[in-house]
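Note that one protein chain of the assembly has been removed; the remaining protein chains are unaltered in position.
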Amino acid sequence: MSVTDVAEQEVVPQSRPERIVNDFAIQVATVNGSGSQTANLVLLRSIFQMGVPVSGKNMFPSNIAGLPTWYTIRASAKGYVGRKKEVDFLVAMNPETAKEDVLTLPPGAAVVYDEPLKLKDLRTDLVFYPVPFDKIVGGITHDAKLRRLVRNMIYDGVLSRLLSIDREQMEQALRKQLGKKEKAIALNMGALTAGYDYAEANLPKQDPFVIEPMNKTQGMILIEGNAAAAIGCLMAGVTFVGWYPITPSSSLCESLIDYLKKYRRDPETGKSTYAVIQAEDEIAALGMVIGAGWMGARAMTSTAGPGLSLMAEFTGLGYYAEVPAVIFDIQRCGPSTGLPTRTGQQDILPAAVLSHGDTKHPMLLPSSVAECYTMAMDAFDLAERLQTPVFVMSDLDLGMNAWMAQPFAYPTRPLDRGKRLDAAALARLGEFARYRDVDGDGIPYRTVPGDGMPAYFTRGSGHNELAQYSERADDYANNLDRLARKFETARTLVPRPEVDLESGATIGLIGYGTSHWAIVESRDQLRSEQGLKTSYLRLRGYPFTPEVMDFIDRCDRVYVVEQNRDGQMFSLLRMECTPAQVEKLRSVRHYVGLPLDGRSVTTELLKEEQGS
Amino acid sequence: MSVTDVAEQEVVPQSRPERIVNDFAIQVATVNGSGSQTANLVLLRSIFQMGVPVSGKNMFPSNIAGLPTWYTIRASAKGYVGRKKEVDFLVAMNPETAKEDVLTLPPGAAVVYDEPLKLKDLRTDLVFYPVPFDKIVGGITHDAKLRRLVRNMIYDGVLSRLLSIDREQMEQALRKQLGKKEKAIALNMGALTAGYDYAEANLPKQDPFVIEPMNKTQGMILIEGNAAAAIGCLMAGVTFVGWYPITPSSSLCESLIDYLKKYRRDPETGKSTYAVIQAEDEIAALGMVIGAGWMGARAMTSTAGPGLSLMAEFTGLGYYAEVPAVIFDIQRCGPSTGLPTRTGQQDILPAAVLSHGDTKHPMLLPSSVAECYTMAMDAFDLAERLQTPVFVMSDLDLGMNAWMAQPFAYPTRPLDRGKRLDAAALARLGEFARYRDVDGDGIPYRTVPGDGMPAYFTRGSGHNELAQYSERADDYANNLDRLARKFETARTLVPRPEVDLESGATIGLIGYGTSHWAIVESRDQLRSEQGLKTSYLRLRGYPFTPEVMDFIDRCDRVYVVEQNRDGQMFSLLRMECTPAQVEKLRSVRHYVGLPLDGRSVTTELLKEEQGS
Amino acid sequence: MSTPVAPPPVPGKKVNHIGLEPVAYRGGKTTLCAGCGHNAITERIIDACYELGVEPTQVIKLSGIGCSSKAPAYFLASAHGFNSVHGRMPSVATGAVVANRKTIAIGVSGDGDTGAIGIGQFVHLMRRNLPMVYIIEDNGCYGLTKGQFSPTADLGSTLKTGVVNDLPPIDTCALAIELGASFVARSFSGDPKQLKAILKAAISHRGTSMIDVISPCVTFNDHDGSTKSYAYVKDHDEPLGDISFVPYFEEIDVDFDPGTTTAVTLHNGSRLLLTKLAEDYQPTDKQSALRLLHETAVRGEYATGIIYVEPDKQDFLDLLGLVDEPLAFLEPSRVRPGKAALDEIMESFR
Partner (left out) sequence: MSTPVAPPPVPGKKVNHIGLEPVAYRGGKTTLCAGCGHNAITERIIDACYELGVEPTQVIKLSGIGCSSKAPAYFLASAHGFNSVHGRMPSVATGAVVANRKTIAIGVSGDGDTGAIGIGQFVHLMRRNLPMVYIIEDNGCYGLTKGQFSPTADLGSTLKTGVVNDLPPIDTCALAIELGASFVARSFSGDPKQLKAILKAAISHRGTSMIDVISPCVTFNDHDGSTKSYAYVKDHDEPLGDISFVPYFEEIDVDFDPGTTTAVTLHNGSRLLLTKLAEDYQPTDKQSALRLLHETAVRGEYATGIIYVEPDKQDFLDLLGLVDEPLAFLEPSRVRPGKAALDEIMESFR
């Protein structure tokens, strides 16, 4: 596969066993716009339905049609859902990339390919299965458009046969995909069957890869992180959404719109208990959110890097005017425009300190679709509790790919609307001082227009405790100190890390977000291949909670694993750690635009360990 | 003075000597828009002309007329030009602040005040000089508008008498200020004389403060940092300026416009060898600069915090598309709108990492008006040499206040236009690859439209060495690594720090920008009052050069002194230092919107030292 | 506390129809220059709200940054106010109004705030026809940053520094009409009668009411070609050499009959031609409104009055189909769907 980083040569090709069951990666190389998504999702879903843990990763180009695209499905009995660099089973449909795709396969891999591509002679250490797609599709329909469309379904049929994927599961998956479109289902099933039949008749099994039923996915769902986050927002009772389309974040708001339409219209009047506004740009999107949040609505936006940059000024206003706002950053790779369809964790440091003039912001760091759901709810609660913009740092890999999960639990905690002044509080406090630290936690009481409580004048400018304009040095410093105190309160409120202290381990790993899945796998590799035990802390929020420092203290060396060039979380840690802790910190960075894989972590860590 | 931080109580009031010569601070408290600027500058300039080192700091409100404003003039035989917290001689003209201004004076201070304010009884430990301004001005002119205007000149006269400031020098300073407006000069001199005469007749000298001639300002100039930077840009051969007005940066571009008009019109045709465009906002301003820089022009903009935030996206584009741009950030205090007329160093961290997706930028850190001049030239050379946006981080204190300096030297170094491909280079390289690291320094060769060399397609998106669109992992990583290499090259090119290693000192101070002047004074205080020797490193550029790490290594403890809440430079250092170095670093922070003073540094440092 | 509560009305005192005294409509003390047109507009907003009997606590006051944008602090002290960031008040207002449809939103902006950095948000606000009053306090310059040109500066006008404005002005009224605002007016800060009447109409209108109010900056705005311009005065009256000096002016008042053109002499001596729309002018036709604006502009005049109005145009809240209650105040039970909904959603992913 031409755009990915090539599998490391250090991974010594072992002589493959005869049967490799539920532990390999399939990659389908097509051209985007050619309608392969249905075929790929059916493949993914049918394996999932067979009870085999599975993950799917879409590597698509930044255009709409005509460029190479790759879809990787990984079946893993052990439940690994991170990226696996080595492709075991290639479906080569794209003439442009087929050659390079084949050349980068590890020995022993299998290749289903479009016969005219003549890939057979490229290598002798692979298994080749030529399939005459055009010929087969000719037998299915005469409509040229439909032919292009169902052509992809044929490879599903071929794979069903070669990998022993249950054809009934495929049909069920197809029905799930296409809904009630019987004609479409019939047509696609025809193609699937044709592929199956062709394989049965012409392609004797020569490779070791097979899918066998398990029961590891019972009751689970398959969902994309952006949809999960949207459901979280829905359940958080979001009432205002201001957004501007940008890959890979658009699908968050677009799913949310669908859910809101369905579940948030007043049953009697049909009217909406929410508003979604497609703004003219990201500055306006956050401006609207700030306006709505100031007014007391639960308000959010969703964006990616370029939008984050544009939101810098308003984020600072939100910080200083103390207005709640929830900002999802579905991180993508590089600058404006960068690689908008590639993943990364490259906005961590800029988001943490976004804006000018001494600002810092809480961040939530979901690793899983389940956390996209729960942290969406956490974010609204935190934003209102802390009266400040809160960032949820997801990424393209998490947001736009399908992941397995247990069904999400219905929230048990009521909405936390934070410190809102009411008559009782006013009576207790005697006086309303918008920016006074009454409780010692840096969080003042607020009122909103229309709630009957006293008004105040909101401004980014310097102000005293009574929200009056002030340029006094003491007022300014007091306010800054209180805001710093509030950030310390945030430290006690953001989600705590997940810590796995392995007894006897001297090495620790710190990771966050989607890097988690590679780390999980790498730890197993280190244990099984090197006998190396590791402890692990997965960050779930920023500012750092005491557990983080404890963890570092307990380890001899700590590897901070992340998907950016500059070691951004590593830098944030370095900013806060004691020298003894800094001494222990190492940075493992990955910045190629593709999801991090376990092997890269293992290799990098071992290299460092040898050096240290 | 009501907006300033109150002088520390720890500074034990010593019994004052009888005569305090050339070592005290005068503060004039007026209302802005009342025309006190001429009177204040005449005062400043006449002391300067008497050969006494002097500095002037304007603390003005964020409106146009009617709010309190303070102007502080410090005379210092020792040449200290940083802020001095204690005011020794107050001119109280503003009824609104007079009381608080008087109450915060140290014992022994003197107060000239408008008689009707009746300040006399507020304290017994001060010297009071009541002056009936309205009565005196009544004798000068009958025009009400003119009365308001020349009223302030009266206090110059009073001070001339009380402090022994040469009246001829005052007249000369007034002429400098008003140019050839003889009528205005006569009127103002009348007021001055009236003030002098009044003082002579009615105000026997009771305070110890006097100005005596010295010869410490011979040949020197008095200039604001923004004007100095403008002269630097002029001499750097700037050809394109895109800007948007914002305090405290506007005067940079406005002075520059004046100079360009005068010195950069073609003598024959009268046409301009430059273009200045007032853009519609800061996004457009930097967009224009990027467009012009891409085209090969020497292009710049100037802004402050809110503009910096708005420039985030384009800065990232400039970083990745590798377009030279010079950005002056005249830092002010706080968020949008913050305290736009207060100073700070609060954009250091955001500027260093401005934009999303792994970016970092060189910064130049002028401390003096002389460096505003030289670093403006350095910035253009660096931006073209490195093909990247370069920030010059000045601040309100430096940019908008008048500072003494030796006249600027004419540049001896020719303009460095960086690596521009020409026919010879093309022949040598064989092929033009826009983003290839030919020389190993991370800096590629560039061509510009119209130079006859091969064209390329510029984009922020992923590209290979040939500037072709690419989403390949290897291309992306290679490019990022080269950019990181280029940043290492920047490390060798930015101005080196100024290091003063004091033998026997175990304590080091690191400072930058205007904090320098407080540090200089604090070191003297530490030495003379505590017998404490300190070494000192003044940062002049970012990324950090090896001297910085060397310096830390040589010290036991290093105090990083800066004017922000979050210890922003301290954080950048922490990100790069070895654990042993981190161990030594302490943060001294000042964030009240007013320039840092030496006493605060001393106090803070001693407090920490006692703790450590 | 920053928000004094209006004292209970004393019998016999002047009150409006909701029983509030004029003082209930006042705000903080202005920090603008004496004689600044913006102050006069503030007074008219106070008058209009008082006379209409607007409930002050139902109002929200929003602005960007500039001298003009400080104005909301100077009226209706008991209303919430938001002095946001430069040029981006429209988006803040959009979020705020949508979040609570029961509020009356008064936005105050400057010609720089709206015409330069904010023109993009202005365009989209007009297009959305968000119910609010949007006032541009238009002085043709950037007051707060000391007098640079704004995009509404007239062709050929000069700065204090002598820089001449070469670009044609943007006509915010023509733009607003073109873009879909449903109430567009122009007035003059020194015409209290007309301005108050327009403000009352604007507050009463449902949809975006855009009012461009010519509001001289007595300190910086300065037209060349007049022998009484600030520049001219400066040259001939030498003592005015102090750049930090702000002359003190009385506010200008004019009042003239509809259908006539009145020349107003500004403080700096320059003349402003105002054409008051005739009483029979029909402001409901877009084309004639635009023609009128262009024709008067060509003659160097400003047409003042209500230039265009489309009383029945659907506003943005209608388009959004919101519930009647403010979104901000919906009960948790109305915004968090029940378990059945989540179950149904989960089922779809199985």
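Each chain carries a letter (A, B and C) given by its place in the written order, and its residues are counted from 1.
Here is the rule we go by: contacts are C-beta pairs under 8 Å (C-beta built on N, C-alpha and C of every residue); 3 or more make two chains touch, one makes a residue touch a chain.
Because the structure is predicted, anything quoted here is derived from the model rather than measured.
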| item | value |
| --- | --- |
| Displayed partners of the chain not shown (whole complex) | A, B, C |
| From B:P95, B:P213, B:P411 or B:P579, residue that would touch the chain that is not displayed | B:P411 |
| Full-complex contact with the absent chain, from A:A25, A:V150 or A:A405 | A:V150 |
| Touch with the omitted chain, as defined above, among A:E100, A:E115, A:D266 or A:D281 | A:D281 |
| Residue of B:T239, B:Q525, B:T545 or B:Q568 in touch with the missing chain, whole complex considered | B:T239 |
| Touch list for chain B against the chain that is not drawn | 219-223, 227, 231, 234-240, 242, 259, 263-264, 266, 269-275, 277, 279-281, 283-299, 313-314, 317, 321, 407-408, 410-411, 414-415, 431-434, 447-452, 454-461, 466-469 |
| Interface residues of chain A (partner: the chain not displayed) | 32-38, 61-67, 145-146, 148-150, 177-179, 181-184, 187-188, 244-247, 250, 254, 257-258, 278, 280-282, 306, 336-337 |
| Residues of chain C in contact with the chain not shown | 116-121, 123-124, 127-128, 151, 166-168, 170-171, 174-175, 178-180, 286-287, 290-291, 294, 319 |
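Convention: only the chains that are shown with their structure count from here on.
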| item | value |
| --- | --- |
| Where chain A and chain B are represented by their mean Cα positions, the distance between them in whole Å | 44 |
| Overlap residues in chain B, where contacts from two or more other chains coincide | 61-62, 306, 336-337 |
| Interface hub residues of chain C, defined as touching at least two other chains | 83, 85 |
